[in-house]
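The other protein chains are all here in position, but one chain of the complex has been omitted.
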Amino acid sequence: MLAYLAKRVGMMIITMFLIITLTFFLMHAIPGGPFTSEKMLAPEIEAALNAKFGLDDPIWVQYINYLKGILTFDLGPSFKYPGVRVNDLILDGLPVTAQTGFLALLCVAALGIPLGVLAALNQNKWQDTAVMMFATIGVAIPSYVVATVALYFFALKLNLVPTFGLDDWRGYILPVVALSGFWLSFIARLSRSSLLEVLGQDYMVTAKAKGLHPFTVLFKHGLRNALIPIVTVLGPVVANLLTGSFVIEQIFALPGIGRHFVLSISNRDYTTIMGITIFYAAFLMVMILIVDMLYMLLDPRIKLAEKSK
Amino acid sequence: MSDAKTSIPSKNWAPARLGKGEAEYIAAPSLTYWQDVRQRLWQNKPAMLGLTFILFLIGAAFLGPLITPHTYYDQDLKLSNIAPILEVYEVDDGQGAPTYFFMNSGNFKLYETNEHGALKSILRAKKKDLIKKRHIYEFGDQQVFVDFSQLPARLLDAEENQLAVYGTKWNQTYWFGTDSLGRDVLVRQLYGARISLTVAFIATLVNFFIGIFYGGISGYFGGNVDNVMMRIVEVIATIPLTLYVILMMVVLQSGFISIIVAIGTVFWVDMARIVRGQMLTLKNQDYVDAARTMGAGTWRILTRHLLPNTIGPILVTLTLLIPSAIFIESFMSFIGLGVSVPMASWGTLTSEAVETLRAYPYQLFFPAAAISLTMFAFNFLGDGLRDALDPRLRT
Partner (left out) sequence: MSNHPLLEVKDLTTSFFTSRGEVQAVRGVSFDVSPGEIVGIVGESGSGKSITCMSILRLLKSNGRVVAGQAHFEGQDLLKLAEHDMRKLRGDDIAMIFQDPMTSLNPTLTVGEQIIETIIAHRGSSRKAARQRAIELFELVKIPEAASRLNSYPHEFSGGMRQRVMIAIALCCDPKLLIADEPTTALDVTIQRQILLLLKEIQARLGMAIILITHDLGVIAEVADRILVMYGGMVMETGSVDTVFARPNHPYTQGLLTSVPKLRTAHKERLRPIPGSPPDMLRPPVGCPFAPRCLRAMQICVGEVPPIFEMGDQQTHKAKCWLHHPDAPTNDEGAA
């Protein structure tokens, strides 16, 4: 178990390093980008800029400096906002993004899994049809469409919720719904098929033949096994909730990291783009690690396969 | 068992002739795998509906722009933000010549139409009374006021009575209306479909070939090559792909080719894994040998054993890749990283519509509906295909 963990963390650090390197050199490869020469700037301003951001140094020196910065959790200065550091931007947006993201994840798990279970236990009955219809709609309609249509009807037309901001708890409703819609549906479908698969397994018949209480059969033998494939997709779900927050924060004008990120893209604020990307990647690596550990807890086969290696 | 002792007519004790019947019984008519697949797919209504919609969409996207009088970039600022459905009013100028017009509720301007709803031109107000918040129009000796002192704006006649609607007409000139620059929404919509579909198809094909190539090599060589290549895939799989696409778009600068490159180089990981898996099973041809010793010909082995096992999962992955490519493209365009103006894709159309959401909410309808319906269609088709190819997976 410990060896496995160490191996995973090792892999993670290598992946992180690759991502940082890739991002750094991609940003520096931009033709006509600020790291080469900013258009229409007076030469003296450009020189000052270059000196300030260390752009005169050879690229590998810049690279080493950047890596050093990351080791001390410093993502450098913003390229567009004087005096603002990327760390500040991230810290500024973090509460909003974390709150909406966490609520969305909660919705996905706390609604998606029960809905899928409900459908599987009532296979081919109306509950199943209803859940599957809902899930098909949720999977097909893109989040930004859900967001804008909902914004129009519930905020502009019916005035039920504010059009932007999170001052009021109702402000969270639309962003969270739009953010979680797709993954909620996806998880509902996955839970359904996973549980159906498990319900058809021989060991479920064994559990019933042993005379166990139906609840024990369903929860201890059924759901526990059905959860395994669901847990494996939780990592990607978190990743996608994050990237989904880019548009959602933009549409609902939420001051989160996603909005800073999209803004930095349109501003060509390259250090911020780089910094936020790396922050996201690191966050996701940690999430994936957590999911892996959860997975090991649920499925003893993994633990042992690793042990015997 | 009481009838055991009842007597039975003697002819019933004659031997049964079973020659032909028996042979037929044993060799029950069986469909070939592909006939079976086709039949199951054919019977799957949502999948067929999806397929029909996709074919229709492709036809419309590629033929539609050729036959409309408008182009996707022609602007007519005088005729901007016109709705597809118009409430047409009629005024008589006193000499018996009627004028037909409608009011744009977003900007309170009046536009002349014919009685069927074909657009003629914008009408000029005689006087703009900004204190009383009304515009005064004159039709011969008739006066019409546009009163926007309270919303929604009203049309009043000289006696301050509200004008009666002559009829609700479908916009004959611009079937889907115009956007904020006075461009034809229908053509832009069709053009958007063309861009979105092209990007999605090409990107999917690129992914497909990279996946086949990568997975094929990995599976074919096996051993250490396979080990290293699969490790790389593992690393790539942990990188959030949307983030990667965004970075690529930042680096490549937005545009048609860039988005294809960015999307085309991202989603091949699943495909590579599947192809590798298939390759490994193909290499392990025990069951092929088994089929051969049982007297099956090469063609039969290929069509009944190898192809169904290999093509099926690849085909399903492919059909489900297309909607994700469509989604990513529109997502990118929505946040301003997709195709560049004046090109349109569903994502740009949606984000343009969002900007005018308050004044012209109906502009959201067409791009939102188009992308949602397309996603439905591809999802239905993909699910149907999966069920048809492997009925065991059907739940």
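As written, the chains take the letters A and B, and residue 1 is the first residue of each chain.
What we mean here is this: a contact is a pair of C-beta atoms (placed from the backbone, for glycine too) under 8 Å apart; a residue touches a chain by one contact, two chains touch by 3 or more.
All figures in this text were calculated on a predicted structure; none of them were measured in a lab.
**Q** Which visible chains touch the chain that is not shown?
**A** A, B
**Q** For the full complex, which residue in A:23, A:136, A:191 or A:225 touches the chain that was left out?
**A** The one listed residue touching the chain not shown is A:225.
**Q** Touching the absent chain in the whole complex: find that residue among A:20, A:207, A:234 or A:273.
**A** Considering all chains, including the one not shown, the answer is A:207.
**Q** Name, in rising order, the residues on chain A that touch the hidden chain in the full complex.
**A** For chain A, the residues touching the absent chain are 123, 201-203, 205-214, 216, 220-221, 224-225, 228, 298-301, 304.
**Q** Could you list which residues of chain B touch the chain missing from the display?
**A** 1, 3-5, 7-8, 10-16, 18, 21-22, 25-26, 28
Heads up, the rule we're going with is that only the chains that are shown with their structure count from here on.
**Q** Quick one: report the Å distance separating chain A from chain B, using the average Cα coordinate of each chain.
**A** About 26 Å separates the centre of chain A from that of chain B.
**Q** Within their complex, state which residues of chain B touch chain A.
**A** 234-235, 238-240, 242-243, 246-248, 250-251, 253, 323, 327, 330-331, 334-337, 347, 350, 353-354, 357-358, 361, 364, 368, 371-372, 375-376, 379-380, 395
**Q** Could you list, by residue number, the parts of chain A that touch chain B in their complex?
**A** On the chain A side, the touching residues are 11, 14-15, 18-19, 23, 26-27, 29-31, 123, 136, 139-142, 144-145, 148-149, 151-152, 156, 192-193, 196-197, 239-240, 242-243, 246-247, 250-251, 262, 265-266, 268, 273, 277, 280-281, 284-285, 288.
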